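Just one protein chain is left out here, and the rest sit where they should.
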Amino acid sequence: MSALEFDAVSVRYGRLTAVDGVSLTVPPGQVVGLVGESGSGKSTLARAAAGLAPVSAGRVLLDGVDVRRLPRRRPLQMVFQDPYSSLDPRMAVGESIAEAMPPGTSRTARRAEVARLLELVNLDPDRATALPGRLSGGQRQRVALARALAGQPKVLIADEITSALDVSVQGAVLNLVREVQRRLSLSMLFISHNLAVVRYVSDVVAVMYLGRIVEAGPAAQVLTDPKHPYTRDLLAAAPSARRNLLDSTGDDALADTEPADPHHPPSGCRYHPRCPIGPLVHPDRTVCVTADPAGDAADRSHSAACHFAAAHPTRRSA
Amino acid sequence: MARRGSVWTAAVRTPVGACSAVLLALVVVLSVLAPLLWGDGAAAIDTDAIGQGPSEAHPFGTDSLGRDLLLRTLVATRLSVGLAVLATVIGAGTGVVLGTLPSVLPRRVSRLLTAVVDIAVAFPGLLLALFLAVIFGVGTHGAVLAIGFAMAPAFARLVQTLSASVSGRDFVAAARIAGVGRARLLARHVLPNIGEPLVVNATISAGSALLAFAGLSFLGIGVQAPDYDWGRLLREGLDGIYVNPAAALGPAAAVVLAGLAFNLVGETVAAVVGVRTRVTRRGAPPLPAARPALGEQPADAVLVVDNLRVAFPGPDGWTVPVRGVSFSVRAGEAIGVVGESGSGKSLTALAVSRLVEAPGVVTADRLEFAGKPLAAASDRELGTALAMVFQDPMTSFNPARRVGGQLAEVSEQHHGLSRRQAFARAVDRLAAVRVPAAERRARQYPHEFSGGMRQRAMIGMGLMGRPKLIVADEPTTALDVTVQRQVLRLLARTREAEGAAILLISHDIAVVAQTCERMLVMYAGRIVEDLPTGSPAQHPYTRALLATTVDLDTDRDQPLEVIPGRPPEPDQVPGGCAFAARCPLASERCRAEDPVLEPAADGHRVACWHPQLTVLSGQSHEEGAA
Partner (left out) sequence: MTTAAAPARLRGGPWPAFAARRLTRFAVSLWALVTAAFLMIHLVPGDPVRAALGMTAPADLVRAKRLALGLDDPLWVQYGHYLRGLVTGDLGTSMASSQPVTQVIGDRLPATLQLAVLAFAVVVAVAIPVGVTFAVLTRGGRRRGSELAFTSVSVFFAAVPEFLVAVALVALLAVGLGWFPVAGGDDASAYVLPVAALATGPSAVLARIVRVELLSVLGADFVRTARAKRLPARLVYVRHALPNALTATLTLGGLMLTGMVAGTVLVENVFAWPGLGSTIVQSILQKDYPLVQGIVLVYGVGVLLVNLLVDVVLGLLDPRSAIREA
C-alpha cells in the first residue's frame, strides 16, 4: 500500500497555468475521486503524476519519494479515457500487457501472467493474440486495465475511463475497477467529469476548478453537505430524472454565466464571476474579488476555497 | 491475415489496381530482361541507317549512329528505373533518419534539425537537386546523390508529422508509463504505425525520382555517354525532332508509363491500407417487411413517421441502420429518443429533417411534417419551421463567417429581409437565447464563442423563423454539466415561448427524462419502447438501461447492474428480436420471431414478447421516476 501525494504542484504550458499549486493526498488503499469541468486541469494533474506533464513547481510524492527520483518504471500506472487510442493498433493485446511487466520475467512466466491478468479483468485468455481492432470499447478498456496491472502498481490513475463508453458497458468497467482496487488494495486517483460516477467509486472527493482544488473531503460529506458554492452548482446540474429542469436554483442572472478562460483566471476567488453567493449577488462581498481564498482554505471545513464557505445554508441539493 | 489477402485480391480487381499491377509487372520484367535480351542489339552501330525515321525494321527510327531506338528505349529501362529506386532508397532512408532523430536526440539539437528540415522542405525538389548536383558534380553518381538527398527533407517532414501524431496518442503515453525506453518506443510503437503511409509515399516518390532523373539527364546533368537512360535518349530525340518525332516520343512514353506505374501502385496500396474506402452499390435497397400501418394520428401532429428506414450501400450489399421506425410528435410536445451508439437514433433525426444525403436512401410509408409530406415541403417552410441543433457546436458553425451573418442568412433567404434587417433580427435572436452583448457577439467568429454560447447561438439560428419542431441531436454531449443545464433550460424555455415541439436525441436517459414527456427507446435501428416518462418501463432493454444508469442515489454498496454482450452491428442484425442475445427473458420465440411495436396501456407502446408489467424489486426508484 502506498500513498500518492501532490505537494503544491503546478503545471504550466507557456503562459497557461493548467494546474496551480494543487495539494492533494491519495491515502493508501483508498480511492480519491477528482471532479471538474473540461479545462479544470484534472487530467493534467494525473499526467503530472505519471510523468507525462512537466511539473513546474511543487512535488509529486510516492510514499514520500519525489517521483522524479524514481526509476523509469514507477509503481504507478494509468488507464486512459479513449480505449481506441490507448492500445497500439498493431500490437496483440497480450504483447501490450507483457510489455508493461517488470524486466527479467521469463517468456513462459509472461505468458502465464498475461493469461492471469486477462482472466482477472474477465476476458478470455485466448484473446491475448487478438489485435485491439477486434475488441469492443469495453473490452479494450479491460485490456488497458490489465496492462496497467501488469506493471504491478501500487497506485492506479483512472482518467475518465468510462466517458467514451456506452452506459451498458460503463457499469461493467466500473464494477471491475472497484473490485480490482479492493482486491489489490490499490491507491487510486479516479478522475471524471461525472459526479455520480465519482460518488459511486470514491472514498474521498476533490473538486477542481480552473487549476485549483476548491473543496475536498470524505465523499459522503462533500456530496451531502457541500461547502463550496461550485460543488453545490455541480450537484444541482447533474442530470437527474427526479429534478425539474426549470426549478430555479440560484439567481436567474447567474444562470447563463460563462465558464472562465483558463488563460486569464479571474482575480481573487476564481469562481467569483459565476458564484451565486459572491459579489454578483452580494455587492458588499468585495473580498471575493480582491483576496484569494486558497490561502486559508486548509482551516475551513472540506478545505473549501471560499471566503463564505459557511455563509450559505447547507442543504441537500435534490 | 486471410482477410488482408482478400483485400489485396479485391484491390487488384479495381480498374486502378489492375492497371497498376500490369504496368508494374511490365516495368520489372523489362528492367530485368531487356538488357540481357537486347543489350547487344541496342549497342549495334549501323552506318547504313543513320538518323532514320520510323520504319518496319526500326519502329522508333535510329539515332545518329544508326542504333535502333526501340531497343535502346527498352534496354534503358533498367538504368532509368534502377537509378530512380536507388535515389528513393537514399532519400527515404535519410528522411527516416532525419525525421526520427529529433525524438531521440537532446532537445536543442533536435530543434535545430527540425528547423533545417523546415527550411529545406520549402524548396522544390528540382531546385535542391540542381543545387546538390553542382556540389556532387555532373554525372550519374552526382545525380543519384542529388536526387536522393533532395527527396530527404520531404520524407523527414512526413516522418516527423506522422510520428508526432502517433506519439501524441495514449498508447505511447501508456508505454512510457510502463517504463518502455525511447528506442524501443520508436521501434515497437511509432515506426510500425507510420510504416504504411511511408511505404505509400516512397512508392509514389520513386515515380517522382524517375521523372526527376529523366529531367536531369535531359538537361545533360545526369547520366553521361556512353551510358544512356530515358532522359538522355529524350534529349537526343529532341535535337532531331524535325526529322523523327518518334525518337523523342518513344522514351517520353516510357518515362510516363513507368512513372504512372509507381504512382498507381502507391494509390492502390493507399486504398488497401485504408486511406480510402470504396463504396459499391448493388441494386436497390431491400424492401421493408410489411408492418401494420401506424393508424390514425392526432390531428395536431407536427411530425408523423411511419415505417421509416434508412439504408446505406456497403461493400457487401445494403446496411440498414434504421429499420422501420414509427412515431408521431404532437404540437408543443417534447419527445426524447434514447439509445446506445449505433442504435440509429441520430440517423432517425437526420431522416425526419430531410438531411440524409446520397448514397443514403430514406424510405417511409408516411413521413409528414406539419400535415404535409416531408418530401414535398418547400425549403422556406423547412427553413423557418424546422430547427436543428447538432452535437458539436464547434464544427457546426462555418469557421470562416461571423456568427451574426450565419444567423441572418436564414431571414435573408426565407423572409426576404435585407442584409441589414436580417442582421438586426439575428442580434435580436441572439439576445433572446441569452447571448450577452449580442450586438458585439454577432460580429464575432465562432471560435471566439465558448461551447455553450455556440450551442445557444445554434438554437437562436433555429429561432430566426417560427419553429414548429426543434430537432436536437445530442445537443449537450460535448458540454460540461453546468453548461448542459443552461442549454437544456433554454430549450425548455424556447418550447414554452414558441410552442415548438422538441425531438431530443440523447444517449443519457436522465437528460431525456428531465426534459421530455415521452421517450422512445431505440435498439438496433428499431423503437423497442415508447413510454411516457414517469410510467414504468416494460421492455427488458429499457429496464436494463435504467438499471445501469449511475446517478447520485445509486447504492454504493452494490455492484452496478450490467447488460451482458453488446448491440449487433447494423449489417449483422439477427433474425427475431435483436435484443434476444442479451436478454435474460429471451425464449425460443424471441430468437425466431421479431416482435412488433404494439400499443399497450395508456399511451405506451412496446415491442417485446415478454413485456414486464410488474415493478421489479430493487429498481423501484428508477421506475417510479422514469
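To keep things simple, chains are lettered A and B as they appear, and every chain counts its residues starting from 1.
Note that in this section a contact is a pair of C-beta atoms (placed from the backbone, for glycine too) under 8 Å apart; a residue touches a chain by one contact, two chains touch by 3 or more.
From a predicted model like this one, the values you see are computed outputs, not experimental measurements.
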item: Of B:T9, B:N398 or B:S587, the residue in touch with the unshown chain; value: B:N398
item: Hidden partner chain, touching residue among B:D306, B:E333, B:E368 or B:E409; value: B:E409
item: Which residue of B:L105, B:I241, B:A497 or B:A592 touches the chain not shown here; value: B:I241
item: Touch with the omitted chain, as defined above, among B:A42, B:L264 or B:A442; value: B:L264
item: Residues in subunit B touching the chain absent from view; value: 15-16, 115-116, 119, 122-127, 130-131, 133-135, 137-138, 207, 211-212, 214-215, 218-221, 234, 237-238, 241-242, 245, 248-249, 252, 255-256, 259-260, 263-264, 267, 279, 281, 313, 353, 355, 357-359, 379-380, 382-383, 386, 388, 390, 392, 394-401, 406, 409-410, 413-414, 444-445, 447-453, 458, 461, 479-480
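As a working rule, only the chains that are shown with their structure count from here on.
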item: Geometric centre distance via CA averages, subunit B-subunit A, whole Å; value: 32
item: Of all residues in subunit A, those that touch subunit B in their complex; value: 37-38, 47, 50-52, 71-74, 76-78, 80-82, 85-91, 96, 99-100, 136, 138, 144, 147-148, 150-151, 166-172, 174-175, 178-179, 193-197, 199-200, 223, 233-246, 255-256, 258-259, 318
item: Subunit A partner contacts - residues on subunit B that touch it in the complex; value: 169-171, 173-181, 188-189, 192-193, 340-341, 434, 436, 450, 452-453, 456, 480-486, 488-489, 492-493, 507-511, 513-515, 533, 544-545, 548-552, 554, 556, 559-563, 566, 622, 625-626
